[in-house]
Every structure is written in C-alpha cells, then in structure tokens.
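This is the structure, below, for whatever I ask next.
With one protein chain withheld, the remaining protein chains of the complex are depicted in position.
Right, subunit A next:
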Amino acid sequence: MSLLKIKLSFSGGIELLFDNIKQKSVEISSSINSPNPTTMKDLISWMKDNLLKERPELFVSGDTVRPGILVLINDSDWELEGELEYEIKDGDDIVFISTLHGG
C-alpha cells in the first residue's frame, strides 16, 4: 500500500464547504477500500469524512457528488473518465466546480 499525492481544487462557491480553501494537496492511500485500487467513489466518501466542514448534503448525494457540481480530472470531464469508477493515480489534479446558484 502506498500513498497517492493529489491536488484538489474548489470553486463556484463549493469552497465554503471546505473551510473556504480553494486548493489543497492531499495524500490518500492507494487502496482505501483494499484490495481494490482507490476510485473516485472512495475519494468522495473520504473527502466527506475528512475534509468536509459542514452540510454534507450540499456536497454529496448518495455515493456521488450532488447534481450541479462539475468534476474535472486533469482538465477532463469526469463523465468521460468513468465517473465513480475512475482509478485515481498519483499526481492527479481534481477540480470541483459548483454551478448552483444557492452555493
């Protein structure tokens, strides 16, 4: 088991849920849900437990992010990267953008 270094960015108001921090580098286990490799699904639940400061219902909905929140993995739409199934690699750059009016 090794650690993955990834960069998380938040914008469009979603940063308010994460202590008003726009960018954060984190280290997570390469297999949170061992023996399977860490996927986006694992990352989202990890973020919910470790980074989210308030109101989880404004970030997650079920085991994915709330509708209206865009996710880009290395500048690419996560809907083309397999969404929750995407396996996170070392050095990934993941951006969360809220397009919702109410934040």
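As a convention for this text, a residue touches a chain if its C-beta (ideal position, glycine included) is under 8 Å from a C-beta of that chain, and two chains touch if they have at least 3 such contacts; residues count from 1.
The definition used in the following text is that contacts and distances are computed from a predicted model.
Selecting from "Cytoplasmic tRNA 2-thiolation protein 2", "Mitochondrial inner membrane protease subunit 2", "Eukaryotic translation initiation factor 3 subunit C" or "Rrp46", the unshown chain of this assembly corresponds to "Cytoplasmic tRNA 2-thiolation protein 2" (UniProt protein name). Contact with the chain that does not appear here is found for just one residue of A:Val26, A:Leu51, A:Leu70 or A:Leu84, A:Leu70. With the whole complex as reference, residues 11-13, 15-16, 54-55, 57-58, 67-68, 70, 72, 75-77, 79-80, 95, 97, 99-103 of subunit A touch the missing chain.
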